[in-house]
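So the structure is just underneath, and the comments pick up after that.
Yeah, one chain of the complex is gone here, protein chain that is, but the others are all in their spots.
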Amino acid sequence: MSQRIVIDPVTRIEGHAKITLHLDDDGQVADARFHVTEFRGFEKFCEGRLFWEMPSITARICGICPVSHLMASAKAGDTILGVRIPTAAEKLRRLMNWGQIVQSHALSFFHLSGPDLVLGMESDPMQRNLAGLIALNPEFARDGIRLRQFGQDVIRLLGGKSIHPAWCVPGGVREPLSVEKRDEMLRRLPEAFEIIERALKLYKNEVVAKHRREYDVYGNFPSLFIGLVSNQGGLEHYDGLLRVMDSDGTILEPGLAPKRFREVIAEAVEPWTYLKMPYYKPYGYEGHAGLYRVGPLARVNLCDFAGTPKAEAELRLFRSNGRVVRQGFAYHYARLIEILFALEKIEETLNAPDVTNKHVRSQAEVNHLHGVGVSEAPRGTLFHEYWVDEAGLLQSVNLIIATGQNNLAMNRTVLQIARAYVAGQKLHEGLLNRLEHGIRLFDPCLSCSTHAAGQMPLTVELHGPDGELLDGLQRG
Amino acid sequence: METVVTLTLNGEMVSARADQTLLDVIREQKIDLPTLCHMQGLSERGGCRLCVVEVQGAPRPMAACVTPVTEGMVVRTHTPELEHQRRLVVELLLAERNHVCAVCVVNGHCDLQWAAAKLGVASVRYEYLHPDLTMDASHARFVLDHNRCILCTRCVRVCDEVEGAHTWDIAGRGIKTRVITDLSRPWGDSPSCTSCGKCVQVCPTGALFEKGATVAEMTKERDFVGWIIRGRTKREWTW
Amino acid sequence: MNRIELQAIADKEIERQQELKCRVLCCASTACLSSGGQEVRKALQDELKAAGLTKDVQVVATGCKGLCSRGPVVEVTGPAQERVLYANVTAEAAQQIVRQHLVGGQPVNDYRLDADSPFFTKQVRVVLSNSGIVDPERIEDYIARQGYAALGHALREMTPEEVCLAIRRSGLRGRGGAGYATGLKWDLVRKADGRDKYVIANGDEGDPGAYMDRTLMESDPHRVLEGMALAGYAVGAEQGFLYVRGEYPLAVKRLERAIKAAERQGVLGSRIFDSNFNFRVDIRIGAGAFVCGEETALMSSIMGRRGEPRPRPPYPAQSGLWNSPTLINNVETFGNIAPIILNGPEWYAAMGTEKSKGTKIFALTGNVNNTGLIEVPMGITLREIVFEIGGGIPDGRTFKAAQTGGPSGGCIPAEYLDTPVDYESLTALGSMMGSGGLIVMDDQTSMVDVAKFYMEFCMDESCGKCVPCRVGTAQMHRLLSRLIAGEASAADLATLEELCRMVKALSLCGLGQSAPNPILSTLKYFRAEYEARLKSGAAHGAPSQEAA
Partner (left out) sequence: MRAGLLVIGFGNPLRSDDGLGWRAAERLAETQPDTAVVTTHQLVPELAETLSECERAVFIDAADPAASGAEPGTVLVQDLVPRSPEPSAFSHHLDPAGLLAMAQTLYGYAPKAQLITVVGASFDFGEQLSPSVQAALEAIVRQINADE
């Protein structure tokens, strides 16, 4: 009979989730499960609607990464139409996607993980929070806000609204970029560069040194990585080819057309969670052999090069201890590199002469009854797969979200942290923090598959062999 | 010879031709009265009830679009009670089908939305009926989304009275009423439809729209019916 | 045909009936047929044959005698016979009646009905004077009871204007529900310009529990036809339409036979009674839409269009069928015409109250001992109807309310039992006369359930044209359902009342305008029943203060 530790936190937008740790008879952590307890799929809702509406519907489902859904959905639409969208349209879509990377990564690094990173895991819990962080380093917190605002402004200037831009459509985008808006973005860029460079310095000089043990433990396990690389093998967030690599650096799949993703990704279902468990198909689900990671760490590991000068320099540093970085803690660094890369690409793209070209939309009718759209969301690869009838009405919809793809890896991370830090039958604050931080590495977001409203306190329960409650912790 | 009548409109004496409806006169006087089923150039239906006005001596409010003017009529158009009742009508419409403005092709260009805004309908107190409705995207150029139809029958009337095809009609009754094409066959299979698109243009909501339009993208050309009628009757073909 | 020939037919028929020893009148209306009337009639005939009495005794299939809850009803009558009524007659009972009563001369007391009970004595049968007595499939039987005499008289002795005047002076008001003065309406159509005019009899009776028109059409179809012909003469129409709902196949069959017979006899068709007046009647069968009982929707249906009401004005009298002046009256209204012409308007106006003249037929149903079809003088009290004619409430329960006017009407509570039944009094109580449904409810009835029943009916039967009725009825039904499920708050009840007022005020036609009545009237008298269903402790919308 095994014991269970249950962490049952509640999140607002992103869904109900909890973690259970299964202890064996020796009191050792045998298994870890990341549960998603509610599922409100909107796939069903979309059936019978026109695929034309999907970008705006899916973008409205999620308040966290609307742009990613917008991209994947519009691209799925492109393939149903069978069009190659105009060059300017692709540039504009990429710009918006990079804006999204900047604002989302900034939130994750500066505000969500910031207190742990800057103040240290074992620091006084009364201080180790955003307030403590702000008190210690208000400049850091303000930097985060300014960087987020830049990312949001890029999205807003393109799409009209910072949330829910209905601007990206099958066939391209709805509005070209005006010269005034382009100049406004360019004007805001230098400050963003300053901020990200300060953050990189802080990370490299202070954070890593302060978290040697966490760096070694958190999510440090061999796994596969999956993500997009550009057609040339560079860092990529919008299009390109699917690459699969293991943590030794062996490339299992150099570049698969995304529409063939089902050749490498299959989805398993577990009774204890509504979130599906995607795995690398050739390795199978048995024993979680097909476990893989997506997101910043995966992308930065997968690419052959970054493709922009500053990011390229950081990438070399990132890889100073080897081609592949397995430590989950490095997600933080990868995020900063991606922000830097995104800013460089935004600058490069805005300076391209054709970015303000007026031809931004291809017109076509339904030419294919099946479409796949892929994009790199801040937290990893996102697939939209649609089947339509001749009229364009959706017959079936399947979405594979990044958080789902990291599901197995998050379980593994939680297991590792628990094995390293669980001692006896008592729970302690530090464990709770570390479990949280371990999850937070992946920056999970479940709002498109789950929801919850209201705030419940974070609770941890420790159960005895027969399920009796041994200990409990509550936060909030 | 035209007969002229005099009536009192919101306390003002106004004159009108005897063959005019109350709505004609109200619009002539630049009084803003919301309508949904009315459309200049089409026969009147009197179904949406938004243009109801208070006529002295009448036991209940009268729909201005179908009420002929009469001598000595005393009419009030915007009493608090009328405004309140109009709001309830719009609330009923919003709750009747699956109107999700946020993902609608005519978001921002919708007569129902305008009426709601104009009347200050900020919320709907009725339970949404959530009917299980389909879309008909079989037509090469246009789409019918029953979820957004308010059964004003402008499509039915413009098709019958202006285009002369009578492709559209109504089937069912009560809350189960639906617009249909021909004898309820898919629009794309309709032998009578001329694909002229008049129904799409007169549709007040996003129930009829052009294929390929995405959220908030579809605007409608409402004036063309009057233009066609003027052209046919007076041989004036200028805008 | 002329009036002498008509009289000859009457005389011959009367003579034939006099020669019989007796006649056995078997109700052959829908209610009695459904309780075995056909078998009873066959048993009677077989038994008479066996007894060798077929020459002396005639079995007649008649219309309704009214006491439908006790059917099949059989009446034995003859020139030298005491009138004997039998109820709940079975085939065996029929054999016994032949053997014991017709052969042996001893009435069978086990099945005998007291013909002097208030159910019969309190009624005044004007419209139903032939019902249950004549064979609806034999025009001679009708003629023998002064049938078509009124038409003959009017065509020879009266101008159309005088006919209208007679109807006006009789004080007859429309029996369809609204109670508009019939004579005035006739005059409007008579005076309207138009080459073609039409007369319509509205037999699209749709209220739940109401079957007055069906019974009249089944029991005495010629009465309706004669009324229509008189109307046609009075307003200047040569074409009549009888709009019958498709659910009344027996009525349609009997009307069709009656029209053929009347045309053969020359009382319908061309040059009626050798005058210049031509009048044809065609039957139009409805397809089961309640809304087609609304006059503009009905006309739309007759013209082959979707049965939807349209705004009035113009009224049918100005512009009806094919834009021609059209007179549209209820079937029961037409049933009153011939007696008024025959007996004079003063005779008619002597019955009833000051503003509601004559008699009214009610379909008495619900928690009452004698259910059936009754015809009573206007002004009779509800108490007389329920406790004398109806014989009171069964199972020792008490009277709670009576519902009149169907889905457009309302409930009348016990405290108003002594209210005279007339148009104005019922309207003042928040109900209405309606076409004549009268449902009695005992103390076990939930008035909220009653309201929901009617609202469901209205929701299903809304034509869908105007928003208040189409969606409003659905929302009222939702709110009632939530209330009954205990899920509604006080705010929901307020929403319901507000919605009722709006639907009443803004709906396009009478159906929508009256759809909220069942709720409004039950709320008026039984509000506590609504409040008792509210969600317990439902104080929604009141923010509570709590310090963090």
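Residue numbering begins at 1 within each chain, and the chains themselves are lettered A, B and C in the order written.
Rule of thumb we're sticking to: a contact is a pair of C-beta atoms (placed from the backbone, for glycine too) under 8 Å apart; a residue touches a chain by one contact, two chains touch by 3 or more.
Computed from a predicted model, the values in this text were never measured in an experiment.
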Sole residue of A:55, A:86, A:99 or A:144 that reaches the chain not shown, by the stated touch rule: A:144
Absent-chain contact - pick from A:110, A:261 or A:274: A:110
Contacts of chain C with the absent chain, listed as residue ranges: 482, 489, 491-492, 495, 540-548
For chain B, the residues touching the chain missing from this view: 95, 99-102, 120, 122-128, 130
Missing-chain contacts mapped onto chain A: 9-15, 17, 40, 42, 45, 60-64, 107-108, 110-112, 126, 129-132, 134-135, 138, 141-142, 144-145, 148-149, 152, 163, 435-437, 439-440, 444-447, 451-456, 458, 475-476
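What we mean here is this: only the chains that are shown with their structure count from here on.
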Where chain B and chain C are represented by their mean Cα positions, the distance between them in whole Å: 39
Length of the line joining the C-alpha centres of chain A and chain B, rounded to whole Å: 47
Residues of chain A engaged with two or more neighbouring chains: none
Residues within chain C bordering two or more other chains: none
Chain C to chain B touching residues, read off their complex: 289, 291, 306, 310-311, 313, 459-468, 470-475, 478-479, 482, 495, 498-499, 502, 504-508, 513
Residues of chain B defined as touching chain A within the complex: 102-103, 105, 134-138, 140, 143, 188, 211-217
Touching residues (chain side chain A, partner chain B) in the complex: 48-50, 52-53, 55-57, 60, 164, 166, 169-171, 174, 363, 365, 389, 391-393
